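Sharing a structure below in structure tokens format, with a few things to ask.
Yeah, one chain of the complex is gone here, protein chain that is, but the others are all in their spots.
Naming follows writing order (A and B), and every chain is counted from residue 1.
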Amino acid sequence: MLMQSIKKTGLGLLLIIAVPAFADYSWSFPEPATPMALDTLHVHNEFMQITTAIFVVVLAIMIYSIFAHRKSKSYVAHVDQPLTKKSEIFWTLVPFAILLSIDFIIMGIPAYKSVIMMEDTRNDSNMVIKITGSQWRWQYEYLGAAEANIKGESAEDKQVLNDAKGIKFVSNLTTTQDEMDNKAPKGEHYLLEVDNKLVLPVGKKVRILMTSADVLHNWWVPQFGSSRVAVPGFIRETWVQILKPGTYRGQCKELCGKGHGYMPVVVEGVSMQEYQKWVVAKKEEIAKAAEIKEMTKDELVTAGKGVYEKNCAVCHQVTGAGLPPAFPALTGSKVANGPIFGADGKYLKDSHLDRVLNGKGVMPSWKAVLTDNEIAEVITYERNALGNSVGDLLQPAQVKSARQ
Amino acid sequence: MASHLENQYFVPHGSIYPSILSVGLLTMASGFIFSVAIDKSKDLAYLQSPGKWMMILGAVITTAMVFKWMGAVITESLTNKYKGWEDKSFRIGMITFICSEVAFFMAFFGTLFYMRIISIPDLAGYDADITPYKNFLATWPSQGPGGIVLGNEFKVNAGMEFMKPWGLAAINTGLLLTSGATITWAHWALIKNNRTQLILGMFATVALGIAFLACQAVEYHEAYTHMGLTLGSGAYGATFFMLTGFHGFHVTLGTIMLIVILIRCMKGHFTPEHHFGFEGVAWYWHFVDVVWLGLFIFVYWL
Partner (left out) sequence: MSTTTITHDEEHHDHPTGIMRWLTTTNHKDIGTMYLTFSLIMFLVGGAMVLGIRAELFQPGLQLMKPEFYNQLIGVHALIMIFSALMPAATGFANWMIPLQIGAPDMALPRLNNWGFWLLPPSAILLTLPFTLALFGIGDGAIATGWTFYPPLSVQGGIGVDFAIFAVHLLGISSVMGSINIIVTLFNMRAPGMTLMKMPMFAWGWLITAFLLVATIPVLAGAVTMLLTDRHFGTHFFSAAGGGDPIMFQHLFWFFGHPEVYILLLPVWGFIPQILQTFSRKPMYGYKAQVYSLWAIGALSVVVWAHHFFTAGMPVPALLYFMYSTMAISLPLAVLFFCWIKTMWRGSMTFETPMLFAVGWIILFGIGGLTGLVLADVAADAQYHNSYFVVAHFHYTLFAGGIMGIMAGVYYWLPKMTGHMYNEKLGKVHFWLTAIAFNMTFIPQFFLGLAGMPRRIPDYAIQFTEFNEISTIAAFALGFSQLLFVYNIVMCVKGGKKATDKVWEGAVGLEWTLSSPPPYHSFTEQPTVN
């Protein structure tokens, strides 16, 4: 009975190992891309070997005992003799010494080193970025080169890093709802693709400041070996130093509400030259987007549809029906159909514009996330589509003045 | 036979009170949720008033069952069901219960210390170029830096006053310490079988407890109407009201228990040898006393 069952277990285990072996699968951490990840992988492997060894020893003794010391083999129970004082001390101290050295020397010292390394975000860092988590997207802001001068860093490099200062954008998931609902085939990077990647220069140590606009999030790229919780109102730090150009993907890993599974992190590591090109292009793009345009209603509505579907549809749904009671419908909503400006020309409290700019409760504040153009577009869209037909429009210039 | 009885342990009859008590708590909890749920969702406004009624009903059931249950215990005690063995159970039980209450207050003291030692210095300690809180200093008492929380803005109230130790709080400390002494005096009297002193001592203790509560009511009233200090006044307001509020709640419970004990003393329920009810409440009262000392030192004074 026992033997048979053990054989069965073995077969089962083999099966687990065999099936995915066909798929191209990793059995450990993904390939490390930063010194931190390299170190983590090393520590992980070492610890796994130690614990596996302990496990195998314990298991072996037990299995031997199970087979040897059984009644069916007419093995008679042996009475344990009390130990003499001396041998008791010996048999206590020796195993304890072994265990202590496993815990605090063999495992403890490498672990100590990696902790020190992981927490050292400032020394030798070349540049600083700020990451803000919000439900359910990441915002990236480049804060330029780090203050201190790093040995071996060229002035041009420093200049390029400083040029990036002021670049600020939001990174949204681009996987479509149809893919999630199994109505369209899933792309290769299903759930791990975004519109704006975080671009970082290879070889530079990047100090990351992390915060959040609403609830806790956790910025994590497995290949970087660093992850840190984004705490609203506080600033936490971590760092990465990408060693090889490439695209690295990860996810938010702190439960942050219904969109928690849809908050990917995509980082592109590029060479300094490419980084410089990207900085220039991105700055232009941002400047263009920030330009206040005068638009017609139709233009606003058309552009607003895109903004809406990217940012608002998660909660208020593509149709505007919302998911009451948690997320109100915008179709027929008092706020979305009510007046925006009061008699004095200032926007009203609890008006459509107020709600979108400042948020309320679960509704995020979009002030820092969307440009004036985008806010004007999405508001005009909501008022004239989704089953609403207020008929008015909001110009980006009005949003700009409302911000002050 | 007599020696037999002495070794018997009393196992009470089946009792319906505990299960009804649980139903009372369930009703109260759900009622509370329905009556506050309105904060979170306008669609639930219609639940508010049934919620309130449920809460009241639940509270009535709960109170009634507690009194019934305790009444049963008193009856059993008076009919000599409890002897040394049961008495010891009650003692150990009461001590353990008080330990759990200590742990409960530890949570709030822990919060206070965490805010004072960790979170407020953290918030004030960021590099000048990255901090969102430009002029925030790590001082205590503090209302925190202010800012937007989940879409609601929290503004620091510049005109707010903080509590001072050497006013009502000091008087309250005096009241509670004295009440600790009077209850001990009553206990001695009980052991010496001096009924007059016992009742006098108990009466004084109850009176001091009520005086304490009255002072606290005045203090709270002051805080809300004149000092601008409310539950919503950031770190200081939250910890102040949470700690003193839960303490006050315990004082209230303690006072009610003291009144019951006072009545029982007057009815002559206790003998010099046999008065666990008295002692249990006295321990509880001392515990409340000690918590107050902690409060006085860490909330009002330092």
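Just so it is clear, a contact is a pair of C-beta atoms (placed from the backbone, for glycine too) under 8 Å apart; a residue touches a chain by one contact, two chains touch by 3 or more.
Here the structure is a predicted model, which means the values were calculated and not measured.
Enquirer: Using the touch definition given at the top, which of the shown chains does the missing chain touch?
Expert: A, B
Enquirer: Looking at the whole complex, which of B:S19, B:S49 or B:T75 touches the chain that is not displayed?
Expert: B:S19
Enquirer: Of A:P232, A:G269 or A:G304, which sits in contact with the chain we cannot see?
Expert: Checking each option in A:P232, A:G269 or A:G304, the one touching the absent chain turns out to be A:P232.
Enquirer: In the whole complex, not just what's shown, which of A:L192, A:L330, A:L357 or A:A402 touches the removed chain?
Expert: That would be A:L192, which touches the missing chain.
Enquirer: Looking at B:F108, B:F212, B:F276 or B:W292, which makes contact with the chain not pictured?
Expert: B:F108
Enquirer: State which residues belonging to subunit A touch the missing partner chain.
Expert: Subunit A touches the chain not shown through residues 1-2, 5, 8-9, 12-13, 15-16, 19-20, 23, 25-30, 36, 39-40, 43-44, 47-48, 51, 54-55, 58-59, 61-62, 65-66, 69-72, 75-80, 95-96, 99-100, 103-104, 107-108, 111-112, 114-119, 179-182, 186, 188-192, 214-216, 218, 220, 222, 225-229, 231-234, 236-237, 249-262, 323, 325-326, 361-362.
Enquirer: Tell me, which residues in subunit B touch the chain that this view leaves out?
Expert: Against the missing chain, subunit B presents residues 3-5, 7-19, 21-23, 25-26, 29-30, 32-33, 36-37, 39-41, 43-44, 47, 69, 81, 85, 88-89, 92-93, 96-97, 99-101, 103-108, 110-111, 114-115, 118-120, 122-123, 142-150, 154, 230-239, 241-242.
Basically, only the chains that are shown with their structure count from here on.
Enquirer: Centroid of subunit A to centroid of subunit B, CA atoms only: how many Å?
Expert: Centres of subunit A and subunit B (C-alpha means) sit 43 Å apart.
Enquirer: Given the complex with subunit A, which residues does subunit B contribute to the contact?
Expert: Residues 40-41, 43-44, 122-123, 126, 130-132, 147-152 of subunit B touch subunit A in their complex.
Enquirer: Under the definition above, what is the set of subunit A residues touching subunit B in their complex?
Expert: Touching subunit B: residues 130, 143, 209, 214-215, 232-235, 324-325, 358-365 of subunit A.
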